[in-house]
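The other protein chains are all here in position, but one chain of the complex has been omitted.
For subunit A:
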Amino acid sequence: MSDANSDDDWPPQIERRDFLFVSTGMMAAVGTAVAVWPFIDAMNPSADVQALATTEVDLEPIAAGQRITVIWRSQPVFIERRTPEQVAQAKADDDSPDLIDPATDASRVKSEEWLVVVGVCTHLGCVPLGQREGDERGEWGGWFCPCHGSHYDTSGRIRRGPAPRNLVVPPYELRDDGTVLIG
């Protein structure tokens, strides 16, 4: 090894030792990543949290114009039996220029009568007002988020305020026996 610095050695050769260094380093990096992952993954939603991920609701008792709140994945879901006027208004606004996240009403429902949306403001996650009698419903008659002032229309679309997206439509299925299965 005494000739390591001698001029004959220049340019330095790639030796077996370099290869061993690099491959050991790479194995150590991959090994560390593999070892760290379970610690991070342990923070993800656990199996029992995931297991509660569907909710079944009976729609029979809901009258036209009535809104109910059900819980799905520990979040509120708004179900509304819309009146023909509300549907007409939602459809009329389909090409309105003030839609922040443009979508047609038809693309947001499975049956015109039933609107099913996650009741979580797409801004920072507050529950918008409008479910209870006498609640403020915002300028478009849908929902109003008091946290930072987002207005949603009768299709759950964002019309004004800081929220970037329409209220999320969860995956759901309207069944023949008059129930809805969310999730």
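Assume a residue touches a chain if its C-beta (ideal position, glycine included) is under 8 Å from a C-beta of that chain, and two chains touch if they have at least 3 such contacts; residues count from 1.
Operating definition for what follows: contacts and distances are computed from a predicted model.
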> From the names "Cytochrome b", "2-oxoisovalerate dehydrogenase subunit alpha", "Methylsulfur transfer protein" or "Fasciclin domain-containing protein", which one matches the UniProt record for the unseen chain?
Replying inline: "Cytochrome b"
> Of A:36, A:64 or A:124, which sits in contact with the chain we cannot see?
Replying inline: A:124
>> Which candidate, A:25, A:65, A:84 or A:149, sits in contact with the chain we can't see?
In response: A:149
>> Touching the absent chain: which residues on subunit A qualify?
In response: 40, 43-46, 49, 69, 71, 73-76, 120, 122-129, 145-149, 162-164
